[in-house]
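Only one protein chain is missing; all other protein chains are in place.
Right after this comes chain A.
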Amino acid sequence: MMDIFLCLKQPSRMVDSKRMRMTSNFQWILLTFLLLYLMNQVSSQKKRTPHDLKCVTNNLQVWDCSWRAPSGAGRGAAYEVCIENGSHSCYRLEKNTKIPALSPGDHEVTINFGSSISKFTLNEKDVSFIPDTPEILNLSADFSTSTLHLKWNDKGSVFPRHSNVIWEIKILRKKNMEIVKIMTHNTTLNGKDTVHHWSWTSDMPLECATHYVGIRCHIDDPKFSGHKEWSNWSLLKNISWSSDSQTKVFPQDKVILVGSDITVCCVTQEKVVLALIGSTNCPLIHLDGENVAIKIHNISASESSGTNVVFSVEDNMFGTVIFAGYPPDIPQKLNCETYDLKEIVCTWNPGRPTSLVGPRNTSYTLFESFSGKCVRYKRAEVPTNESYQLFFQMLSNQEIYNFTLNARNPLGQSESTLLVNVTEKVHPHTPTSVKVKDINSTAVTLSWHLPGNFAKIKLLCQIEINKTNSVHELRNITMKGVENSSYLIAVDKLNPYTIYTFRIRCSTKPFWKWSKWSNEKQYLTTEAIPSKGPDTWREWSSDGKNLIIYWKPLSINEANGKILSYNVSCSSDEETQSLSEILDPQHKAEIQLDKNDYIISVVAKNSVGSSPPSKIASMEIPNDDLKIEQAVGMGNGILLTWNYDPNMTCDYVIKWCNSSRSEPCLMDWKKVPSNSTETVIESDQFRPGVRYNFFLYGCRNQGYQLLRSIIGYVEELAPTVAPNFTVEDTSADSILVRWEDIPVEELRGFLRGYLFYFEKGERDTSKMRGLESGRSDIKVKNITDISQKTLRIVDLQGKTSYHLVLRAYTDGGMGPEKSMFVVTKENSVGLIIAILIPVAVAVIVGVVTSILCYRKREWIKETFYPDIPNPENCKALQFQKSVCEGSSALKTLEMNRCTPNNVEVLETRSMVPKTEDTEIISAVAERPEDSSDVEPENHVVVSYCPPVIEEEIANPGADEAGGASQVIYIDIQSMYQPQAKPEEEPENDPVGGAGYKPQMHLPVTSTVEDLAAEDDLDKTAGYRPQANVNTWNLVSPDSPRSTDSSSEIVSFGSPCSINSRQFLIPPKDEESPKSSGGGWSFTNFFQNKPND
């Protein structure tokens, strides 16, 4: 039947393909119908015989075959089925038959039904393998873990051989059976019935909703070549929580991993209105009935009291707490050691916090594998990141331990292991009960207690020895451990009478860790005799009769105890003097000695004994070649150097004292070895700016010789005072100054020189400011010759006030200044010259005038006083003259200047009439404006004119010019003729230009004009009696005055001339500027020197 089907199927496929290619061909359509007809005929033929043979199996051993009965066959029809399977076997069966599984390959099956016979070819490949439907034996639930446990039987005994089985399990939830999960589970059939278990943990608490479970299987027999199909699903089994009608929230107190998801539900009969996770509102997932759930995704770590989940109903609320945390971290830094070889302490760090506390906290178990013992860490809250520790009692005869530390909490567990030999991991306790006991002055015994049984190992201990003001010393000691924990050692090489502080720490060998340092133990070693005698020096008293012996107290290291007293003895060949029991604070003694050579011996004593004596000779070896040198220190000390002297066999001694102190002066001394050539002298007593005397002694044959004497400062400072100076002598151009030395105490350094400043200036107006600022008007003289005590300042100006300043300086700086004001004397030579020159000029002028007058005497006579006046020259008779026409106002006889053009002198005695044509030029009209070049002689005009002053004279504009008339006044005192500057001469001086005028001025002008000009004329023109002596009381630069600027200004002498620039006539206005030193004067004129 199947073959037929296949055969028919094959042409059918061919027809289909042709039809596809030639769909448009109608012929092919007809052919297709023809074929369909034929097939229908064949099929109807088949239906008359058994057909559609099918075989299935559910156990691979029996095939259950069935076929379709031929048409017309009723129920209960019998068939004869024969199978060719190597042998021919026939069965008489009804419609279905179970036949044993056939071997692989084709088998002919003949089914006889009456007369119709159907033949089939049966192959295993055509058989379907459908396992029996599995049956769930049991479905249980663990509500606490939300886990379903499924149990079923695989019925493997029915299968002939081992096969792999795939079980498919489906989980459904809620009453509407929503599929939650479908999972597979693989097993193997082993020929026996086997009950299988399978568990599944729900993401939702099982209490929240009913859960259903179904199962089916698929057996994969590799030898079966037929169709392997899934079994049918089993009957569903369900799990539901039997509510007691009380509202509850699930899960309760669940511990989950941080970051995971969780579903929380509320099983209730009431309507839930709100769900909160902490303070966050959550959407509700509705389950069966009023039950609701919420889903929390990626939950974060909880607080210690957990995360609250709350469901609110109408008038109540329900909740649960979720603890989100981490599984325990691997214990870190696990370390096991012992303090005392009795107990092992293991410490570790918990690592990452789990966020779980209380009963959910991590529990630790320490397991030792060799002994099989374990200890459990008792729960105690340890601050985060603090070490945990567990104690494990050591076992006798076991040194090596293999520890496993297991950490566990509800979310998981972890572990850490450590293999340790405890004898190599000894960390001793802190040594206690440290005690010190004397052995002698340089050794003590030290004992301490170290808990533990170290009898089998060696200890390495370290002793720290501290001495005051000294570097601490560490001494390592190896000792055998003891059982009783008491240890004792001797500590030597100590100093007598010294306070020591001891402390101890220990470790073991091999080294692992030091213990902590023990408490410090302080101890004072006993005294010993002083190791050396005191450092000794001697000085003779000022009167030379007594010898003063000095010694220094011994240092602590040298004294070896408390120095109680000193013994001093002086011995010579003849006698010995002793001073004993000089108590300690005293460090000098005075003994009356003659000038013999004594050896002084000083011994220090403490409670144990006396020191070796220190010896020094009383007398000094003279030294004739001694110079005093200077030295300057470095602030805190002073460096002294000297040349090496092989003769000095003992040592060198430098003593020093303050130079201002009286002899014997000794501040301190210092001894240096004989091979030294320099030393730095330092002392707390040194002060800057203080002069000290240093004396270098060399020692040979126990006698000291003064080699050098040095004065010096550790640091130079500026002088504190200025040198006192006085003016020894003053002249017109120089000042001699003398000053005194500055005392040493105030000098505060080596004097390097003086600075002398001077400048012009008076006390009130001049301040010597900014001496060092380089002012150009200040002159400075640097006197570096400190032996110089005088200074003459030359090239000064006479009668000038000078400001003098003197200051001293050292390398430490400039001292203060001292100043003085001095006025130089007047220059007498200049004064004389100023008097003589005007006199000489006047004489010369007089002589010249006399000569001229003598030579022109006739002309003068004719001109000015002829014997017979010429009437033509009389202006009174020239009314109609054109000369007078210009003035219509002249109605009366006016005595105008009438210059005759020709003067004819009739001299009978003269042989030849002499006519002189003299052109008389009006001084007003024809005088050149600039008359500065006019010689005095030019003003002598040979003419005659009545002594009339023209109107222009009264012109106020000419008043000032009138002031410039050349009337000469003589300085009564100086007798010098003043010399006017050319530019100060009047430009237009009709009066001055009119030649000589007597000092008696006859005013002829109008009364009004006269009145107006009267005052001016009084000031400017004409002779003026020198009655107003008050006006002489003026300041003049050449007026001598006191050096004291505050003294009254005394003016003497008289004004020289109205033409003088000096104050001849006092100004009316008091505000007029007074004369200053910068004004012009005769003395200035003659001196003509620069200011300097």
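Just so it is clear, a contact is a pair of C-beta atoms (placed from the backbone, for glycine too) under 8 Å apart; a residue touches a chain by one contact, two chains touch by 3 or more; residues count from 1.
Basically, contacts and distances are computed from a predicted model.
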**OP:** Have a look at "Cardiotrophin-1 isoform X4", "2-oxoisovalerate dehydrogenase subunit beta, mitochondrial", "glutathione transferase" or "Organic solute carrier partner 1" and point out the UniProt protein name belonging to the hidden chain.
**Re:** "Cardiotrophin-1 isoform X4"
Subject >> Option touching the unshown chain, where A:Ile83, A:Ile99, A:Leu122 or A:Val249 are the choices >> reply: A:Val249
**OP:** Using the touch definition up top, pick the residue from A:Gly191, A:Gly259, A:Gly289 or A:Pro359 that touches the left-out chain.
**Re:** A:Pro359
Subject >> Which residue of A:Glu135, A:Asp193, A:Asp261 or A:Glu303 touches the chain not shown here >> reply: A:Glu303
Subject >> Hidden partner chain, touching residue among A:Asn25, A:Ser300 or A:Asn316 >> reply: A:Asn316
Original post:
Which parts of chain A are in contact with the chain that was left out?
Top reply: 249, 252-253, 276, 278-279, 302-310, 316-321, 357-359, 381, 383
